[in-house]
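For reference, the structure I am asking about is given below.
The other protein chains are all here in position, but one chain of the complex has been omitted.
Every chain is named by a letter (A, B and C) in the order it is written, and numbering of its residues begins at 1.
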Amino acid sequence: MYDQTLFAHCAVQICQVGRFLFDRGWCPATSGNYSMRLDEQHIAITVSSVPKGELTEEDVMVVDLRGQAVGSNKKPSAETLLHTMMYVRDPQIQSVLHSHSVNGSVLSKYYLSQGYIEFDDYEILKALHGVSSHSHRQAMPIFPNTQDMNELAEWVEHYLHKSPAIHGYLIAGHGLYTWGYSLADARRHIESCEFLLECELHRLHLGAFTRPIKQ
Amino acid sequence: MYDQTLFAHCAVQICQVGRFLFDRGWCPATSGNYSMRLDEQHIAITVSSVPKGELTEEDVMVVDLRGQAVGSNKKPSAETLLHTMMYVRDPQIQSVLHSHSVNGSVLSKYYLSQGYIEFDDYEILKALHGVSSHSHRQAMPIFPNTQDMNELAEWVEHYLHKSPAIHGYLIAGHGLYTWGYSLADARRHIESCEFLLECELHRLHLGAFTRPIKQ
Amino acid sequence: MYDQTLFAHCAVQICQVGRFLFDRGWCPATSGNYSMRLDEQHIAITVSSVPKGELTEEDVMVVDLRGQAVGSNKKPSAETLLHTMMYVRDPQIQSVLHSHSVNGSVLSKYYLSQGYIEFDDYEILKALHGVSSHSHRQAMPIFPNTQDMNELAEWVEHYLHKSPAIHGYLIAGHGLYTWGYSLADARRHIESCEFLLECELHRLHLGAFTRPIKQ
Partner (left out) sequence: MYDQTLFAHCAVQICQVGRFLFDRGWCPATSGNYSMRLDEQHIAITVSSVPKGELTEEDVMVVDLRGQAVGSNKKPSAETLLHTMMYVRDPQIQSVLHSHSVNGSVLSKYYLSQGYIEFDDYEILKALHGVSSHSHRQAMPIFPNTQDMNELAEWVEHYLHKSPAIHGYLIAGHGLYTWGYSLADARRHIESCEFLLECELHRLHLGAFTRPIKQ
């Protein structure tokens, strides 16, 4: 079994991060889901269909790495498999977070046929784990949306197998998944990725990052 | 008569939802109006012309389903008929909410001649009652604005008679009406619809959701 | 002399409205200035050069209708004359408020050569005192900016003499002045005018309010 004290501690932190992300407008309605690793077999994750700005510890539950509820009959987030697959893949991952912003929804639809967005020459890239210079080209892959989580998890798994050096991915018309070696890492990755998405939207509106015609 | 304790309880919840919607910028000045069902004959509704960020229980009153004040001489919202018609139509409806956002005002004017906005392939569509996949086409009808509430209520009634599967409608240059089988449902519908409207505005700015020309 | 208790009361209300407007991003740096009438001869007004999100009653002072400090050696807002002229013009005016938003700055520069912005077919127009239908055409005049307050006050005076039915005006690259028969009226006018300015900016981005080409 899992450590009850650790679970209680994680539940508090998950509620805090939920309010933080909701306040930024990144998890409207009942969107968004968040998890933290408890041990090699268990994670704490938000239950399905609750407003994230009003999360309480009652809205956090334990599942095993197959996504099955442990010690409760609550219903975990519909996208639990997208969390567990990351914890299975990489034993160092301590947290997985999903935001559901307007910018992420719009850009993931816009770039779906291209399959990715690329960012470079942004100082904020240094906030991504392991990146030490703005002079870095970072891809953010985009997967089509589906209600079949097994299929989606397979696509992500397949992509990560070939290209492990990413910090997040988009699901078209749906939003962003990020992770980290701590909750703070994962939250910083959301903030950085959402910043980059907002920059990209402006870049598209401006046409390109080039010298404007002299007025 | 209605249940006074229930009314007091609903008044508190209406004030909370008012502050929530005002904080998002969706009910500026004294715009917005909100109601909850008390029983088969009565609803609690906001009074006319108060700032929604500072609602107190004194700003909530009771009206019957013809929109007549019950037990007070306060003046109900000018758009009370748009609330009562929904409660009359569908005995399951427990709440009707109206937001008055910039995006709703702008897009309802932009699409008025078309008469509706359509959304599809958004995960947030699943936040609408009864929708279980992003792969769903949702229409949001737009009615011309008028100060004649009887006329407006008739248009809405007529539309709903033919096309009951909607979760909200726009009035041109005015804003959004949504409802739900609970206050939480109705609020989630507002959050989802306002999210979709913001996405649509971005989509229009980007030209379309297509693969951009390679740069 | 003026009523000290009334002044203390007004100072509290002015601080509240300052924080309200600052929280919306409409008075950055030390911009913005606010006043309330005390009596036929005196108004309470914010002092010069203080951040409006941190206003305290110490930052509010009394001036007479020529803009001269009364009972203190504080320095009133540089734009005091734009307040006093309104109180002199119309004995019913109880409050004058100035917001300094990005949208107001941008649109007042954009439309300066035209000299005004016009709004119609917006429900929010009903929040302007005396307007009872969305079907109403409201002009918002734009004056060039100048550091000569006498000159600016004269332009406004001259305009109002010919066209008294306005609720606010813009100064190019500077922002919005509104007023009202109560502080609540004046604040509601700011919220309505800023709402309309934001709508207008979207309208310009969309090209026009017309039916889009079917995609």
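Convention: a residue touches a chain if its C-beta (ideal position, glycine included) is under 8 Å from a C-beta of that chain, and two chains touch if they have at least 3 such contacts.
Note that the structure is predicted; figures quoted are calculated from it, not measured.
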{"item": "Omitted chain's touching partners, listed by label", "value": "A, C"}
{"item": "Sole contact to the chain not displayed, among C:L6, C:V70, C:V106 or C:I166", "value": "C:V106"}
{"item": "Residue in contact with the excluded chain [from C:V156, C:A172 or C:A186]", "value": "C:A172"}
{"item": "Missing-chain contacts mapped onto chain A", "value": "121-124, 127, 132-135, 184, 188, 191-192, 194-195, 198-199, 202-203, 205-206, 209-212, 215"}
{"item": "Chain not shown, touching residues in chain C", "value": "28-31, 51, 100, 102-103, 105-106, 109-114, 145, 147, 171-175, 201, 204-205, 208"}
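Everything below uses one rule, namely that only the chains that are shown with their structure count from here on.
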{"item": "For chain B placed onto chain C, the superposition rotation in degrees, Cα atoms, nearest 5", "value": "90"}
{"item": "Same-site or different-site touching of chain A by its copy chain B, using the half cut", "value": "different"}
{"item": "Chain A and chain B, separation of their C-alpha mean positions in angstrom", "value": "31"}
{"item": "Multi-chain contact residues (two or more partners), chain A", "value": "none"}
